[in-house]
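One structure coming up, written as structure tokens, with questions to follow.
Missing here: one protein chain of the complex. Every other protein chain is in place.
Moving on to chain A:
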Amino acid sequence: MAIAIGIDNVSRHFGPLRAVDGVSLDIKAGEFFTLLGSSGCGKSTLLKLIGGFDAPSAGRITFDGKDMAGIPANRRPVNTVFQGLGLFPHMTVAQNVGYGLRLRGLRGKVLDDKVAEALELVQLAGFGPRDVNLLSGGQRQRVALARALVMEPGILLLDEPLTGLDEGLRQQMRDEFGRLHKRTGATFILVTHNQDEALSLSDRIAVMHAGRIEQVDQPQRFFDQPANAFVARFVGIEALLRPETVERHGDEGIATIAGQKLPVKLATTAQSGSTVIAVRSDRLVVGDGAAPLPGATLTVVESVFRGLHRDVKLAFADGQTIVVAIPADRDIPAVGAAMKVGMKPGAAIEISSSGMPEAG
């Protein structure tokens, strides 16, 4: 039942604005795929193009290889959970969920049974006769999910479905999405700006920025091998250092930063243009364990108490900084003191400097 989606060089322009700019993607049947990006990056526009609510200015969208151009939203095998839900306020829960099936001609017991089954699936059994306007946020969310899932779509689109819910409910609904994806086997496409959601649910993620895709990969790859400086910063790798030189030996290398030599992992794909060194703070070691590891000796600039740990900002001689976490019960390092930082394998990665903010 699941449908594979091909997006072939698709653009959507609004006047001079390129909301989606030459995007190509292949989404596998049954995959949980996430479009991740900040607001205005074009992810929702791309979702509308897939759903058929908008037509691309250029390019092709295919479902299982079939061109979808000219096929309107109501005739696509796609169902959507909209941001803002769009529940029908003049209908009960059961009427909302049964709306699409009624249009398909289902009536009577068959309809009632399917609706009841869908409500059970989202843990709203017995809510059928209720007024949708009087439900809580989480319950409304579930009604919208049931309304889409009852159609047994080949593709389910989720447009920021958790925005506006409180944290507890977000966790709960997030687990629900994962469960329903396994249960239905449909292709799920989630649009979100929330990294946690994307990382915990997705088979693959596309990080979007300014209408383009920066990287498409499995979740852990964004941390092992971010495509460029924009992606690294987006996933929370804040330490991006400009090297003086990089010596390359196969896929390992030595970067020189302010005179100190650091082992770096080189990008598997050949890097063109300028590069920066991304440093993963979780692979840095300070204190006793640091001595046997290769690394650098840096100067303490400041230390900030963060509850369970302490963030210590360390500077290279040229002023570039990285932040390491040390346990909160450790002695507070004195500002100006030297500190050895050991680097585990893969702590430093050479990446494209595309998206790197200008040095301030």
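We take it that a contact is a pair of C-beta atoms (placed from the backbone, for glycine too) under 8 Å apart; a residue touches a chain by one contact, two chains touch by 3 or more; residues count from 1.
The rule is simple: contacts and distances are computed from a predicted model.
The subunit not displayed here is recorded in UniProt as "ABC transporter permease", chosen from "Indolepyruvate oxidoreductase subunit B", "Heme exporter protein D", "Sarcosine oxidase subunit gamma" or "ABC transporter permease". Checked against the hidden chain, the listed residues A:Ala94, A:Val115 or A:Met151 yield one contact partner: A:Met151.
Within the set A:Pro89, A:Gly108 or A:Pro357, the residue that contacts the chain not displayed is A:Pro89. For chain A, the residues touching the absent chain in the complete assembly are 51, 53, 72-75, 78-80, 82-90, 99-100, 103-104, 133, 144, 147-148, 151.
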